[in-house]
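Accompanying notes for the structure given below.
With one protein chain held back, the other chains of the complex are shown just where they sit.
Here is subunit A:
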Amino acid sequence: MTPAGTLSRNERQIAFGLSVALSVLGFGMAAFAGKGVMAVHGAMALILGLFLVFRVGGRLYEGAPGIERHDRYFDGPTRFGVMMTLVWAIFAMGIGVWVSALLYWPEGTPALPWTSFGRLRPVHTTGIIFGFGGNALIATSFYVLQRTARTRLADAISPWFVLIGFNLFCLWAVSGYLMGSTQSKEYAEAEWYADLWLVVVWVVYFTVYIRTLARRHEPHIYVANWYYMAFILVVAMLHIVNNLAIPVRWNGADSFTIWAGVQDAMIQWWYGHNAVAFFLTSGFLGMLYYYLPVRSGRPIWSYRLSILSFWGIVFFYIWVGSHHLHYTALPYWVQTLGMTFSVMLLVPSWASAGNAIATLNGAWHKVRDDATLRFMFVAAVFYGLSTFEGSFLAIRPVNSLSHYTDWTVGHVHSGTLGWVAMIIFGAIYTMVPQLSGRETMAWPRAIEWHFWLAVGGTLVYVVSMWNAGITQGLMWRAYDLNGALSYSFVESVQAMAPYYLIRTIGGGMFLTGAIVCALNCYATFRSAPYMAEPRDVPLRPTPAE
């Protein structure tokens, strides 16, 4: 069934109107800007808008789906979100492997501006965090919200608006970097109009989430939804404050952030570390708290512990950004606060990881046999390991060695590959057969292959970067007997070569696994029975007595 076929006639008219509005917006942007990045972005919005106009317009007067659709969950947007998750995974991981190869082989790229390391690197980070992670979060949040509230999404247009709008934001961001347009704020490089657009998308996202929650048939809001809500709310707060900027001209992409110097550094890392907390942790814990119990068939081990760790994470995380600025010009007391809270953060982090692992008690035979559940188990283990490492690296003297080195890169990837990507794959392998009305994935054995490629790739990557980072840190601070520095900077660069090569191999293994996953999902969706629907259904409203 086509996505438009699941909409009523009235909804199709609204969707048609919104598509026309997007085309007009794109045309207006392109015409107003006239040239440069903003004009290209306007043209992109125009093309997307026109595509949607034809897509929806062609089916405007087709037969409407029956009223019985209200007895079903609304999973079209989730299916689309899963597909976009995998598209972004392959694209952004591919770019990641490319840029990592460039550190070993700097001539391995055409001498063109858009293929140079500095422009590709934010494409990798944005593509992974927002494209891969963001689509997975939005897609699973709609799925989990409906199942735990036992109700259908509050309306049919806004979930599509959120997903399509969010992907337009990602596309604007990465294409902007390639054309040389960036704010340079780490993990918030997109220009001002893309940031404004994301705010609009986010308001719609929050609205549909809270409206659906209001229709729930369960008195209690399940813990996974608290985490998704924290993700939506706090990311909005961080995004708005960090991205406040004045455009140089209203018809151009160029802007200056209103923050300067030390305030900007603090705000940028308050954002940066909480992008880790509320984008890359909170929402994914929501995912863990739903898919792990469902797949293992065990209830969450301790409900009290989940309360404790939720509020601990929401409250503590926001303080820790300043540990990125040890020994810098940031006031000393702010650095100390950041360090202290980073160490305290280990308590709620390990409470979550421990809670997840203890949930598997009584289901260890399933962990052994089921690669999908093993993905989630490994994710929980890596979550525990990376949060321990994070608290450790935040301690001031440790940070004096590790900061600015590849140890940080290793730490980030132990979190993103080992934790975030693993839980996404676990969720996808649980959800995709369900969405296709099937018992299993099309190629169950390929999950096993993917699992070992992913675990192997992560370990190769992380271990090589630990070695690289510690070597670098020690070489920079080594003195000889005469009291002179032992190594020039370039000697430390030369020492990195073998680690950079091994890291690229690890990344390549992980990418291969992701491609296997995408093919498997494609085959599963393709082999779904005609008009496949998930077998689980919402509670039906009962007439008043």
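In this section, contacts are C-beta pairs under 8 Å (C-beta built on N, C-alpha and C of every residue); 3 or more make two chains touch, one makes a residue touch a chain; residues count from 1.
Heads up, the rule we're going with is that contacts and distances are computed from a predicted model.
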When you check the chain that is not on display against UniProt, which of "Putrescine/spermidine ABC transporter permease", "Succinate dehydrogenase flavoprotein subunit", "Cytochrome-c oxidase, cbb3-type subunit II" or "GMC oxidoreductase" does it turn out to be? "Cytochrome-c oxidase, cbb3-type subunit II"
Among A:266, A:360, A:446 or A:502, which residue is in contact with the omitted chain in the full complex? A:266
From A:182, A:309, A:372 or A:436, the answer for touching the chain not displayed is A:182
Out of A:33, A:52 or A:103, the sole contact with the unshown chain comes from A:103
Considering the entire assembly, which residues of subunit A contact the chain that has been omitted? 102-104, 106-107, 109, 111-113, 116-119, 121-122, 177, 180-186, 210, 213-214, 219-221, 226, 229-230, 233-234, 237, 241, 246-249, 252, 254-268, 270, 278, 304, 307, 311, 314-322, 324-331, 334, 337-338, 341, 400, 403-405, 408-409, 476-477, 479, 484-485, 489-490, 493-494
